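Only one protein chain is missing; all other protein chains are in place.
Take a look at chain A:
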Amino acid sequence: MTTTLLVTGATLADGTRTDLVVRDGRISEVGTGLSATGARVIDADGLTALPGLVDLHTHLREPGFEHSETVLTGSRAAAIGGFTAVHAMANTSPVADTAGVVEQVESLGRRAGYVTVRPIGAVTVGLAGQQLSEIGAMANSRARVRVFSDDGKCVSDALLMRRALEYVKTFDGVVAQHAQEPRLTEGAQMNEGVVSGELGLAGWPAVAEEAIIARDVLLAQHVGARVHICHLSTAGSVEVVRWAKARGIRVTAEVTPHHLMLTEELVRSYDARYKVNPPLRRQEDVLALRAGLADGTIDIIATDHAPHPSESKDCEWTAASMGMVGLESALSVVQASVVDNGMLDWNDIARVLSSPPAAIGRLDGYGDGIAVGAPAEFTLYDSSASRVFDTDALAGQGRNSPFLQLRLPGRVVATVHQGYPTVLDGQLIAEETVSAAAARAAGGTHG
């Protein structure tokens, strides 16, 4: 039995009001006054229909760190945030540096059924920065890996980075670089600047990010490869990427929702929820990142969802882990930081959170937009809603959100993945229901 859905009165990102009919995992009709016998009806009056969101940068922690997050719980967090696909970073234990591990992660995601989980393969064995991983085996595995990253660590060896960029061309892959010059950031605890000097916390200078990006775009140009820069955080990084794009270098870049909103001033609280890598920067950097996103220098928004158990954050700053959860709050934070102030519109949001992330990751069947024949991957979002963001809004295991207790705009009302809902009325659909729907879709017609 397949799910037929009738969505009535949705507003597309371009402002068009329409109905949608979903059959066999695809959008079968788009128009007004539609009907579908026996269909489950979703009243989308006042809701914006966005193409299913795709995250290029998620930490799901499984295998190895299941006390932080599992593929299932991370998938739930993604669905409640409006995502239908996520790329899972490789810093698991064991590291995702072999075909076996990436196939395990992909399989766990498929079984959970909330989102498509596409693993990212490590660039180097054990993220040790010494020797290339089995990039080819991962690319040719059932997981079809196309993004390779040592995220959490920088591929700092220039020759190894060059080899990785050359090697992934074989599979039309991309290296996603965590740009952090290691010597310049030894012991770093926060952005280097006035605040770090006052607080007595070791600084993480902007140049440590910018220098690696400059090196890597030149390497990418030299070998004619694709390079993707993870989580840009400084105004200088935006400038380097802008310069590289003007030269025709094949570089793409991402920014996180939290770097679009939060500044280093929050570190004065020593509240470890604000400890993240790269660190929160100055207000000037936040404004430059927003501008870079608006003018297309920055291609996409990615969450860098990084769940940690409470004991990793409920402690002194220097002992705390770096990272914050982001899937559940992403759309609201993006709305607050770049939509409500008019810098971007919902068409732009549909772009930076769906089609290019899927394209960078070579993830077929995603980012195709809302059109007849496209896979039914979409999100219904109430941008006029407002809520105090609290732990009830967190569907993953992580509680390390800097946005808790803040009033945020917007709310994901429904998420549809492979033609079946994973979220309805703002509530997650039960695991067994989603899992069964995923199994049917896998045996059905969804491409």
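Throughout what follows, contacts are C-beta pairs under 8 Å (C-beta built on N, C-alpha and C of every residue); 3 or more make two chains touch, one makes a residue touch a chain; residues count from 1.
Convention: contacts and distances are computed from a predicted model.
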Inset, instruction - Write down which listed name, "Hydrogenase nickel incorporation protein HypB", "Ubiquinol-cytochrome c reductase iron-sulfur subunit", "Aspartate carbamoyltransferase" or "Putative aconitase subunit 1", is the UniProt protein name of the chain that is not shown. - result: "Aspartate carbamoyltransferase"
Inset, instruction - Could you tell me which of A:Val41, A:Ala128, A:Leu287 or A:Cys315 touches the chain that is not displayed? - result: A:Cys315
Legend entry - From A:Glu192, A:Glu210 or A:Asp368, residue that would touch the chain that is not displayed: A:Glu192
Inset, instruction - Decide which residue listed in A:Gly52, A:Gly113, A:Gly203 or A:Gly236 touches the omitted chain of the complex. - result: A:Gly203
Inset, instruction - Name, in rising order, the residues on chain A that touch the hidden chain in the full complex. - result: 186-187, 189, 192-201, 203, 205, 269-272, 311, 314-319
